[in-house]
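With one protein chain held back, the other chains of the complex are shown just where they sit.
Here the chain labels run A, B and C in written order, and each chain numbers its own residues starting at 1.
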Amino acid sequence: MLPDNQSTPLRMGLIGGGGAGFIGKVHATAATLDNRAVIVAGALSSDPQRSRDSASMFGIDPARAYGSYRELIEGELKLPADQRVSFVSIATPNHTHAPIAIAALKAGLHVICDKPMTTGLDEADQVVAAAEESGRVFALTHNYSGYPMMRQARQMIAEGDLGEIIAVRANYVQGWMHGMDATQTPQRGAWKSDPTLNGQAGSLGDVGTHAFHLAGFVTGLKPESLLCRMQSYSEHHQLDDYGHALLQLDGGATGLITWSQVTHGRLNDLSIEIDGTKAALTWRQEEPNQLFVRSLGRPTQIYERNPNADYSTSQAVDACRLPGGHPEAFFEAFANVYSNAFDDILEIDCGESVDRHSTIYPSVYDGRDGVRFMDRCLQSNQNQSSWQSW
Amino acid sequence: MLPDNQSTPLRMGLIGGGGAGFIGKVHATAATLDNRAVIVAGALSSDPQRSRDSASMFGIDPARAYGSYRELIEGELKLPADQRVSFVSIATPNHTHAPIAIAALKAGLHVICDKPMTTGLDEADQVVAAAEESGRVFALTHNYSGYPMMRQARQMIAEGDLGEIIAVRANYVQGWMHGMDATQTPQRGAWKSDPTLNGQAGSLGDVGTHAFHLAGFVTGLKPESLLCRMQSYSEHHQLDDYGHALLQLDGGATGLITWSQVTHGRLNDLSIEIDGTKAALTWRQEEPNQLFVRSLGRPTQIYERNPNADYSTSQAVDACRLPGGHPEAFFEAFANVYSNAFDDILEIDCGESVDRHSTIYPSVYDGRDGVRFMDRCLQSNQNQSSWQSW
Amino acid sequence: MLPDNQSTPLRMGLIGGGGAGFIGKVHATAATLDNRAVIVAGALSSDPQRSRDSASMFGIDPARAYGSYRELIEGELKLPADQRVSFVSIATPNHTHAPIAIAALKAGLHVICDKPMTTGLDEADQVVAAAEESGRVFALTHNYSGYPMMRQARQMIAEGDLGEIIAVRANYVQGWMHGMDATQTPQRGAWKSDPTLNGQAGSLGDVGTHAFHLAGFVTGLKPESLLCRMQSYSEHHQLDDYGHALLQLDGGATGLITWSQVTHGRLNDLSIEIDGTKAALTWRQEEPNQLFVRSLGRPTQIYERNPNADYSTSQAVDACRLPGGHPEAFFEAFANVYSNAFDDILEIDCGESVDRHSTIYPSVYDGRDGVRFMDRCLQSNQNQSSWQSW
Partner (left out) sequence: MLPDNQSTPLRMGLIGGGGAGFIGKVHATAATLDNRAVIVAGALSSDPQRSRDSASMFGIDPARAYGSYRELIEGELKLPADQRVSFVSIATPNHTHAPIAIAALKAGLHVICDKPMTTGLDEADQVVAAAEESGRVFALTHNYSGYPMMRQARQMIAEGDLGEIIAVRANYVQGWMHGMDATQTPQRGAWKSDPTLNGQAGSLGDVGTHAFHLAGFVTGLKPESLLCRMQSYSEHHQLDDYGHALLQLDGGATGLITWSQVTHGRLNDLSIEIDGTKAALTWRQEEPNQLFVRSLGRPTQIYERNPNADYSTSQAVDACRLPGGHPEAFFEAFANVYSNAFDDILEIDCGESVDRHSTIYPSVYDGRDGVRFMDRCLQSNQNQSSWQSW
């Protein structure tokens, strides 16, 4: 549904998403779920022919199905401002995020980018600089922060319902890597095992950064230092596929980030547990409509995603599309990141300014923090799991 | 995503959905989730002014925001065939379904209608006749049948994995009616308590028919006879809000349908349990991505909605948009009913014929069965819960 | 642990329990769990030799291993009062409960009897009369009422926490009957299929009566009338193995009792759901330490079996042996029925009187109600599921 602040859909350009992976389709569906955006242009594959062939599936006019992101930017800039794409979504392998994002920002386009933001810290700094100079929106799709119950948790913690946070444990556990076969034609996610395309962080970058982001998103705490141990257990894989990072957080809280892509039979099991001096929370992504709230001596309370419940916080309510009991899930959470970014795009396009440091959607600074997390974990792991300052 | 069989979105007219309720927005989101339809016209409220005011929210051109369903049909018929709506979605109070559906079918439009199909059997027969005469698609949004795991269950049963079905228990339990207040301005669902708008069936029609449909959808069994006892416990309500129907099914199986809208704190708790001679199944709508399969002496098995798993049936795979562990939920299930209807609309529009009796989406005959279920339950309840033949 | 009101263990005689079944061992373990009783005599099998052979397993002196219940009563009466058994536990097939119980009561022994109390109403009346005349304790091991969370539920309801009760649904679902093989030597529970040993009620008596008792235990409501439909689906079985009973309860509440022993893969799945005008409860025997309490607009609350929690009622606390989170289970619940009966035995043995109608353990009147429930269900089922007055 179009909200009050918007009269027509935003025009979107999709970069990547034309291959065998599912993340491009997720961006497309999430961006258009509320009819707030329409995909009008695409550079869907690094293979120009595949890029054009995929366009029809996304309903893109062949004339705006470009062979590369450079062509897309160049072609769109030639169009009148009221036809040109307003923003691009970047759903390409990790090592290309930085050049694409920087080029788009410099062209005056807003950017919504998949994570991790870049494969190295230098590039991350460059993207931050480009975003700041451009005055455009830059949003990173740490989509799990879009779940209403994670918004609920964040707000409850910000309002002091948990007291002081003493510990957070975020776990992201999958098992699909056991199904990879190095002798077969590359399949979905194959590039994730290739350091030249993916960066040095394997599962650390693919899922660990999501868990790390979520821990910070919900608690508001940043690391002071961390140590990491990671391993590579899969025989078809050069990078880490299992790891733990231990964090000393602001004010003395303890953080633990666990990631695995080699835990048999686990699908997409991101979970988080947060301990405060007054109460504690737990949540699982695979059952996203419930948040468990516990306090000594009181019954465990199951908070439902329920826009009509008095206990629901305003940020949770804003993130709901359906009444309680009518479950919302992955697409809606992903769409919430888009929708929040759209609000800022509309503000900026109207000449208003936006505080880039306090967005509810993951920002370019969150993106740099994620890259720093990967960097520090890699450093620690190479140095016998020694502590690294943040 | 547009599938191979479709090159441009279908044009949709939305009837109803402009009020305080959420079901109109659900139809809009579900119909457009995959970009296979676009809403181009609406008659969104029985109040013409509200109808026009609501149009912008749905992105409808004011010129095609009509004051009534009659105006919509009349106006659209004046447009060239390649601009005219292809189908209408009916999301109005129950007593208006029949006249709207019949008028739309007679105008050559395909119809997607909310449930229950009508408030009485005579009207149901008239809708069946109109659908048959029109040659158009008629789909009923018993949306819970759109969940991939219900498709999985249906196919497993059809293929004999459960052996002979001996019993099915379907329960639809809510509690929101405890929040109604007769002294306040009508709120969402207030018409559901008014027999002139809703029909004689209260919760029976609102949720009981969903449970009844799901039991038949999954097992393929029809009642031979039934008995029912229902009550009205809420003080703000004239119609039934709690009931049980006991069914003798084809071949001697036992059915039990339970419905409640007065069970405190339950949100939208539709669940189903099916017992066969070889295995048994359970499923809950609020955790829709899991289907529990049990067989004596074997571990309980949790089948996940997972298009990549070998155990997933073809109908379940076809109903998935995301990999396992990335939960899908209410919108996607609702959208599956739409998407299946779209396939038939495309077939018919190409001059192909469709077997109206074997659609995976709920048909006009399923609609009539639902109305018959209400009728027989009301009869039984008025006659001391005596058995009624089907 | 011996409580304050008891200085030495009570002396117990066990009748039945020497065969392949497990229920005799359950009585033995439950009765002695707290060291409040010691088994000193037994008539463990209808086969005198097996009876004597089994005695050592229960730690029974061979001199007090009797060949029949008659011999046991006769033999024990010859012993000095301070050596003689104080009570007998009856764990024999159903058709023998009445004669054994009546003989024991007439001999001045307290009786703890397995359920159902008898196979017919006349016998049930005779047991009631014998109990009343004897002045002895008669307790029936509807053991599920011994779970702390069922005590909690009962007390919460009695104290009005749920408001007025409008509906109760009790389900007892097993699947083991699919494993029976009529061609094999009788196995555990084989007598349960034989009407001459078990009575006319099959699963109705075996599990249905447990569910019926629990519904009444927790809500305090009695039926005014009921109807029943039951079936026999297992080919190796002459009696009902699946059924539903619909109850009109005191004051207009609706009851539903469901039983099955042919639901594949379900082990011992007794569950109960209770709807009140202020709140609703759910509980499952297989996860007995949690009670779910729900109220419109509030988070679902999980009450834990936790003697240190303020929310725990006194009856729940009295039924606990361990702190919260240290799970208690089947034996402890069974032992609570024993322990409550022991308190009354001690009272009576001290010359105090006990109100036989208000015991927390299931009484002889509860036993008669259970037999009446079976009788009425059988009547209704034979009369086309017509309503039977209580």
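The rule is simple: a residue touches a chain if its C-beta (ideal position, glycine included) is under 8 Å from a C-beta of that chain, and two chains touch if they have at least 3 such contacts.
This one's a predicted model, so the numbers in the text were calculated from it and none came from an experiment.
Chemist: Tell me which of A:P3, A:G135, A:P195 or A:G297 is the one touching the absent chain.
Modeler: Spelled out, the listed residue whose C-beta touches the missing chain is A:G297.
Chemist: Give the residue, chosen from C:P9, C:P116 or C:P362, that touches the chain omitted from the document.
Modeler: C:P9
Chemist: Quick one: which of A:R70, A:K106, A:K222 or A:K278 touches the chain that's been left out?
Modeler: Checking the options A:R70, A:K106, A:K222 or A:K278, the one contacting the hidden chain is A:K278.
Chemist: Based on the whole complex, identify which of A:Q126, A:Q231 or A:N308 touches the chain you can't see.
Modeler: Going through A:Q126, A:Q231 or A:N308 one by one, A:Q231 is the residue touching the chain not shown.
Chemist: Could you please point out the chain A residues that touch the chain left off the display?
Modeler: So the residues of chain A touching the missing chain come out as 166-167, 169, 175-176, 178-179, 227, 229, 231, 233, 242, 244, 246, 248, 252, 254, 256, 258, 260, 262-266, 273, 275-280, 293-298, 300, 384-387.
Chemist: State which residues belonging to chain C touch the missing partner chain.
Modeler: 1-2, 7-9, 22, 25-26, 28-29, 32-35, 56-59, 174, 266-269, 285-289, 304, 306, 321-332
Chemist: Since one chain has been left out of the picture, which residues of chain B touch it in the full complex?
Modeler: Residues of chain B in contact with the hidden chain: 293, 297-304, 308-311.
The definition used in the following text is that only the chains that are shown with their structure count from here on.
Chemist: On the document's contact criterion, could you list the chains that touch chain B and likewise touch chain C?
Modeler: Chains that touch both chain B and chain C, as defined above, are A.
Chemist: Centre to centre, using CA atoms, which chain is the farthest one from chain C?
Modeler: Following the centroid criterion, the farthest chain would be A.
Chemist: State, to the nearest whole Å, the distance from the C-alpha centre of chain B to the C-alpha centre of chain C.
Modeler: Those two chain centres are 44 Å apart.
Chemist: Chain A to chain C: how many Å between their CA centres?
Modeler: Taking the average C-alpha coordinate of chain A and of chain C, the gap between them is 55 Å.
Chemist: State, to the nearest whole Å, the distance from the C-alpha centre of chain A to the C-alpha centre of chain B.
Modeler: One centre to the other, that is 34 Å.
Chemist: Hunt down the residues of chain C that sit against at least two other chains at once, touch-wise.
Modeler: 293, 297-298, 300
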